[in-house]
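Down below is the structure, laid out as structure tokens.
Complex shown without one protein chain; remaining protein chains in place.
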Amino acid sequence: MQSWHYADLVYMYTYIAVGIAFIAVALGLSRLVAPHHPSKVKNEPYECGEVITGQPWIQFNVRYYVFALLFLIFEVETVFLYPLAVAYKTLVKTMGISAFIEMGIFVVVLGLGLVYPWRKGILKWV
Amino acid sequence: MAATKASKKSVSVPKITEETADITIVKEKLKSVAKELHEKENLHFEHLSFITAVDFGDYLELIYQFYSYKRKHSLTLRTRVLTKDLVIDSLTSIWKAADWQEREVYDLFGVKFKGHPNLKRILLAEDFPGHPLRKDFACKNDEEYILK
Amino acid sequence: MSPLVRLLVSLAISFPLLLLNVVFIIWFERKTLADIYGGIGPKHHGPFGLFQLAFDGMKLIAKEDVIPAKADKMLFIIAPFLVFVPAFMTFAAIPVYNNIYARNFDIGIFYIFGATTLIPVGIILAGWASFNKYSLLGGLRSAAQQISYEVPLLMATLGAVMLSGSLSLVEIVKAQSKVWFIVLQPFAFIFFFIVMLAELNRAPFDMPQAESELVAGYNVEYTGMRFAFFMFGEYAMLLVMSALVTILFLGGWNSPIPALNGLVPGITWFVLKTYLIVFIIIWIRGTFPRLRVDQLMHFSWKVLLPLNLANLLITSAILTVVYL
Partner (left out) sequence: MPGAKTDTIKLNIGPQHPSTHGVLYIKAELDGEIVKNAEPQLGYLHRAIEKLSENRYYHQALPAVDRCDYLCPNLNELVYCMAVEKLAGIKVAERAEYIRVIMAELHRITGHMVWAGSLVNDLGAMFTPLLYSVRDREKLLDLVEKISGSRMFPNYNRFGGVKLDIPEGWLQDVLNYIDIQEKNLVDFRNLVESEIFDVRTKGVAKLTTKQAINFGLTGPLLRATGFDWDLRRDEPYSIYDRFDFNVITEKDGDLRAIYNVRIAEVTESFKIIRQAVKDIPAGPICNKVPSPLRPDKGDCYVRIESSKGELGVYLVSDGSDKPYRLKLRTPSFCNLRAVQELVKDYKLADLIAIVGSIDIVLGDVDR
């Protein structure tokens, strides 16, 4: 790894640290200033002022997560498209038309990946 | 009082000739009469406007207001329940509109509708004492309830 | 300039800049929305109510911090960090001018998208940890929505990357010194703009918040400063994304007409373009109703994604012809 890569990381971590520190300081300040009088009613979750029936932490319907799975597949594939896209100009110049064909194969495979769940009916929100 | 006049007629199956009609029936016949009102081609009362009750001391008069969009005539159907025995057939199976109307009458007058799928208080709280639209309901009950 | 000093200077500039901009955007949104619906907006504190946000901030600091008794305290506390910190992180990669930036990451786009992907995690955590049905629904919606729109977002960016041949934001802007990518990639621009709205949870895709249904969605239970940081992170992202649109498609600091180059400092153009995008986003919020959650999903997977793929194919075909 080259030295400027480390510099990148230093920048990233510093920004993260400053972000966290900012929140921590603000929350600390708020703790100093703000009143703190917890009560039973106040600490109830909000549900339009009515008595709560049942609890929210349940076996939730899986349909939300199907999209998460799909996302995972597509995201990984798309990430592979990026190097190809960056190098596309040079690829075309060196390899000619076959660069486009490779790109086409990639996109078509992605497209098939979309068609499959579509036909399976997974994209339908039931 | 129109109600007392009409009650002498004691019609069980109504004949409707005029534009509007006002009949009184005995409460046992309510369901069968209602069915006929709804289904008979020449009656065809598809619209139930409202159901309400009026407290006359020892009996409650229940009033059903019907209208026929097709024949363009309306009908006021009256029947009575004694205060001692506040039970009557429910019409929810014929008109869905009757559902909340009956619940309201139950809530405010205490009339129980036999066969109603969900007979609960609708406007007042479940633990509210008494039925406020009855004439013997004193307003101070209300204050006691609120204070409680 | 030694590297350490440079880092400190960039922090010292970008941090207040972010704060000021966010505060200004919130004020700007309230004023603009008020103009749209025929109201007045903030007006009492300072000229045109500009100091309203300072007073709001004071109020939020002095507000009681309530954590529901049954909530998962740990996650509840972490969630605002996960929303705010990534937004701040991305700020490090935004170049305002040729040589004015905190850091010119050579994978700048990746860096930004990588950081923003953390935000849904924060939202889901907030929704789950609150022990509240509304926030749970909001969090789950966010899980489905932001994730679904992440893919088209990356795809829409690909066009700009292909044209410039670089992932560095500075390089991408430099590649637009003659023609902006909005001209070369009009469809990608439109897709990117739509997807950006969804990523930002902005109307008409503000499903995870959805006042009329979920009251405030994932942040129902948050009060005081914790709530403020959700808001803050959200508006910081609004700023970053608007800047990103400017960089990717609107030519960054390049002036609209090449002849004007050098007349005004390039930063002016950058700021103007960014705020134009911010304005359009606010305008959309003032006008459109919300989509439904299933329609939202269908739109992403069945409309945006195929169109993006098609756009990608066409772009690469044209590029092949041009480069050959």
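Order as written gives the chain letters A, B and C; numbering starts at 1 within each chain.
Please note the rule applied: contacts are C-beta pairs under 8 Å (C-beta built on N, C-alpha and C of every residue); 3 or more make two chains touch, one makes a residue touch a chain.
Here the structure is a predicted model, which means the values were calculated and not measured.
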Visible chains that the absent chain touches, using the contact criterion stated earlier: A, B, C
Residue of C:65, C:150, C:206 or C:234 in touch with the missing chain, whole complex considered: C:206
Residues in subunit B touching the chain absent from view: 1-3, 46-50, 52, 54-55, 63, 65, 69, 72, 76, 95-97, 99-101, 104, 108, 121-125, 132-133, 137, 139
Sites on subunit A contacted by the missing partner chain, in the whole complex: 47-54, 56, 58-64, 66, 125-126
Contact footprint on subunit C, counting only the chain that is left out: 33, 36-39, 133-134, 136-137, 140-141, 203-204, 206, 210-215, 285-295
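Rule of thumb we're sticking to: only the chains that are shown with their structure count from here on.
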Third chains touching both subunit B and subunit A: none
Centre-to-centre distance between subunit C and subunit B (centres being mean Cα positions), rounded to whole Å: 60
CA centroid of subunit A to CA centroid of subunit C, Å: 14
Multi-partner residues of subunit A (each touching 2 or more other chains): none
Per-residue overlap in subunit C, given as positions that touch at least 2 other chains: none
For the subunit A and subunit C complex, residues of the former touching the latter: 7-8, 10-12, 14-16, 18-20, 22-23, 26-27, 29-31, 33-38, 40, 42-48, 55-57, 60, 63-65, 67-68, 70-71, 74-75, 78-79, 81-82, 85-90, 92-93, 96-97, 99-100, 103-104, 107, 110-111, 114, 118, 123, 125
Touch list for subunit C against partner subunit A, complex: 3, 7, 10-11, 15, 60-71, 80-81, 84-85, 88-89, 91-92, 102-103, 105, 109-111, 128, 130-136, 140-141, 143-144, 147-148, 150-151, 154-155, 158, 161-162, 165-167, 215, 220-221, 224-226, 228-229, 293-294, 297-298, 301-302, 305-306, 309, 312-313, 316-317, 319-320, 323-324
